[in-house]
Each structure stands twice: as C-alpha cells, then as structure tokens.
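Please see the structure below; I have some questions.
Heads up, one of the protein chains got dropped from this complex, but the rest are sitting where they should.
Presenting chain A:
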Amino acid sequence: MEAVKTQDVSVNDLSWKIEYHADRCTMCGSCVATCSFKAIEVKTQAQSIVVSTDSQPNPEHRHIARPIITQKASLTDYCRGCGMCEKVCPNNAIRPVRNVDTRQVLLSKDSGPIKRGGRTNLNAQRTLDSIVVGRISQMTDPSLDSARHTFDIRSPLGRVLSPKELPFRLENGKMVMDHKAPPVNWIYPLIFSDMSIGALSTRAWEAVALACAYLNEKCGLPVRMSSGEGGMPVKLMESDYLKYFILQIASGHFGWNRIIKAIPHMVTDPAGVLIKIGQGAKPGDGGLLPAAKVAEHVQAIRGVPKATLSSPPNHQGLYSIEESVQKMHLSLNAAFGFRVPVAIKCAASATSVSVYNNLLRDPYKICGGFFLDGIQGGTGAANEVSLDHTGHPVVSKIRDCYNAAVKQGLQGQIPLYGGGGIGLTGNAAADAFKMICLGANGVFVGKVLIQLLGCVGNEHGRCNSCNTGKCPMGICTQDPRLVKRLDVDKGAQKIVDYVLAFDAELRKLMAPIGNSSLPVGRSDALVSTDKAIADKLGIQYVC
C-alpha cells in the first residue's frame, strides 16, 4: 500500500472535481494544453480489462498501461471549474463538477490569506428581484409605445446647481448665462466601470473601449467608460476618442504621470474624472495588481517595475471628506480648467449618507457625482475574506442617500450612480431601472462586460482566478498565449448588442409607467413582494 498521511491533499478536498470518461477520450491532448491552471495532466494508468475481439465471444483478460487524464491533487495547481477542458474536448470526455464536500477554503491558507478575483460568494442575495415595476399606466394615463415614442434616456454627470444658484441674467427678456456654471455632461445612464489595463488584458480593455466608441459613433448612445486605475495609452489620450472616457485616479495614482504629461496634447476633454476612494468588492482595501500581471506594457503605462502593485487603502494626505473636496476635487478640476466634472467613487458603507451629505453641503459645489459600489461588485484581485465578509449592499444605500438629499431639498445636485451586482442575473436593464426609480441617476457595470467577453466566473466559486494572471479566457491576464484566445471584435460586438438590448429593455420598462424621461426617484413606480424590503425602501408592499 502507498504511504498516505491524513494531511495529504486529495482530489476530493478540492472545490472542483474532473469527471473524465476514458472510454470517450481520443487522447488528443487538447484539454491538457488548454488548461491554464495546469490542473490536469496526462498519466499512465495500469488497467485490467476483459476484451473479446473474435466474431464469437472469446473473452480475454489483459493487463495494459494506458495514458489517461487525471486531476492534480494540489492546492496550487487546482481546477477552478472554468470548463475550458470541456469546451475544447471534441468527444465530451471531460468536464469539471462542483464538489460539495470541498475542504479547500479550510486547507488553502498555508501561504497566508486566500487571494482571488471575481466577487463575493456569500452575499449574492438579490434585493432587486423582490421588486417589480408595479405602477402601470392603466386608464389613469396612457402607457407609451416603446417603439414609437421618443425616449430621453440621459443622466447628468457633474455638479448640478440649485435653481436659485443658476447664474442667469436677463437680457431683452431672455435669460443668458452670466458666468460659467460647473460642467455637467449628459451621458447614457450605463457607465462602463473602471477596469484597468493591467487588471484586464490589452485585448479585453480594447474590446470594451471599442464597444464604447461604437455605441457613441454608430448607435448614438453616449456611453462613457472609466479607464480604471492605471492610465490609458497616450495615443488614445491624444485622440478625439478621449471624450468617451472617464479618467480614474485611485490611491496609487498609477498612470497619472503620463496623463498629466498628455494634458497639453489633448485635443478634447475627457468625459470626467473619477476619484476612487474605494470599491465594493474589497472596501477599505487598496488596489492590487499581482506581479504576474505586470507585463511590459503595464510597466510602461504605469511607469513601474515588475512587482506586485498595491495601492494604499487611502489617498495619502487625505484625512477627511472636506479635505478631499479641497485638495483632490479642486486640483483635478483645476487640471482640466474646470471644464471636466470630477466625481468620486466609494464603497457603499454604513457611513455613505454622511459622506454624501458632506459633499452636498460643500461650499465649492465641486463634486460632480457620487458613485456607490456595493458588496456584489467585482475585482481583479482581493483577499477572499474581504470579498466575502466586508462591504455593504448598494440598493438600500442608494435609496438612503437619495432620501437624505430629498430631506434637504438637494436631490439631483450630486448625481448618484450605483454599481456592484448590477446585471448579476443577466438583466442589467431591469436592475438599472429599479435603481433609477429608487433615486440613482444611473448605474455602472464591470463584471457584466467581461462576462460578455467570455468570463465564466460567478458568485458560486467558479473560476474567479482573475488574480492569477492565468485567465483561461484571455481577459484578465497578460500572458500573450492566453490573450490570443480573445477575439477583440467579437467581444466588442457582444457588448454592443447587449447595450442595444439594454436600451430597448429600458424603454420597455419606461413605456408602461408612461414616462419618456428617466423616472429618477419615482419610487411610486415600484412595489415589493417582500415586506421588509418595502419598508426599508419606502415602497408599496404587495402580495
């Protein structure tokens, strides 16, 4: 008997088990070649089989040595359930199966806390699914025709003044602007969220950017894309396409050396600047780009050596909300001549309302948007404990912020954008619409986009290996062999098609409540089948 210790790892300790049918296997080797995690290997197996090759039964017992595919019993090279083996197998001979008896989380801490990508596996509850659009125009007023009527689907990005603060002057009975007001861009209420070049492969980032540009130029939808922390290619910054991008600055300030040097050469303004204070997937934690993903081009854009890039949890030198307004908001506004709205992104938190109140009351009127990222948001890399055990759902928090503004008569002055789990179950339009009715001006999505590119990760522990640099889909990796798996044009097309369907579905939701403008804060359009949710959000409970 082989010497086995009880502490040895076996395949049954892992989260995914490979189901392999040797009888169907043609030994083509595709599965082994494609597995970027090296979780399977070819082994020779001694087999005792009975065969009969004559025309009459003539059983014969043989001992043979046969090549087969086996799963490694390893806590480093383990199966993530991505299913690439199944995808490439011509004969349905292999696939990963979820192992309910897994002990992997328990056993995997030999080299410190578990790190992974994706999003929370524990808090995937769906508040939005117990809410339905229940106030339908039936005889009180006519429903609109989603195909025939025109719909004005735009959201502000920028600091909106109260009507009494508008710098109007009367001139011959007409009002004219006496002086500049803070810049406000009216954009599509769906923002492509911040995923950096680095977290994403160049091809994946390019596919998202391509989709964004196509939606603007060919479809007339002013969708904006946030660069993510880590800068942008200089050529793009010096092109006319910059107007579709929101430049992000996070605590590592990665990429900003190049951005600042590019400013004098910019032919147009970016759509906005987004100060990232935190993100929903790992609130209170800084950005993390593992060394494996810091490829040459990433080093070039960010101006860093090949090393794990950790952004600090805070922007250095910022101690308070007021300071952030005075230092970062003002300086970034000044950098672009006060022509570009500067917004802020925070992880949703029990403190979000206080932050929003402070921003609303800031005397400089300088914050152009409040992005709240909920616990169901995604990340390229984080500690699993952060992903699963820190954060705050975004739905009630957006509502709380909106209600706080209503209480002061300041609703709409700092546009609210919600993200983190939007489109979790596939329909981002329904999620967005409900968020808007609850008070959001728009939503931002990230994970949906990479899922459209081919990402198979989910909130049930599938894949979620964005941190490894071994993304089997070529999306979250800088390995050129893996990146080649991603077709940029096809990926962009998937995103474009999805957004066009999103737009049509948004109309399909606006039409029955009789609205041609976005029903921001129209909570009366929603009802909930869950009493607790209805009470919390201040909408009608129905059953």
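The working rule: contacts are C-beta pairs under 8 Å (C-beta built on N, C-alpha and C of every residue); 3 or more make two chains touch, one makes a residue touch a chain; residues count from 1.
In the analysis below, contacts and distances are computed from a predicted model.
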The complex's invisible chain, by UniProt name, from "Probable oxaloacetate decarboxylase gamma chain", "sn-glycerol-3-phosphate transport system permease protein UgpA", "ABC transporter ATP-binding protein" or "Glutamine amidotransferase type-2 domain-containing protein": "Glutamine amidotransferase type-2 domain-containing protein"
From A:T70, A:N99, A:N121 or A:S137, residue that would touch the chain that is not displayed: A:S137
Given A:R154, A:R258, A:K327 or A:K508, the one touching the chain that is not displayed: A:R154
Listed residues A:M27, A:I64, A:V176 or A:A307, member touching the removed chain: A:V176
Absent-chain contact - pick from A:K5, A:H63 or A:K164: A:K164
Hidden partner interface residues of chain A, rising order: 137, 140-142, 144, 149-150, 152, 154, 156, 160-166, 168, 170, 173-177, 181, 184, 186, 406-409, 411-412, 513-517, 519-524
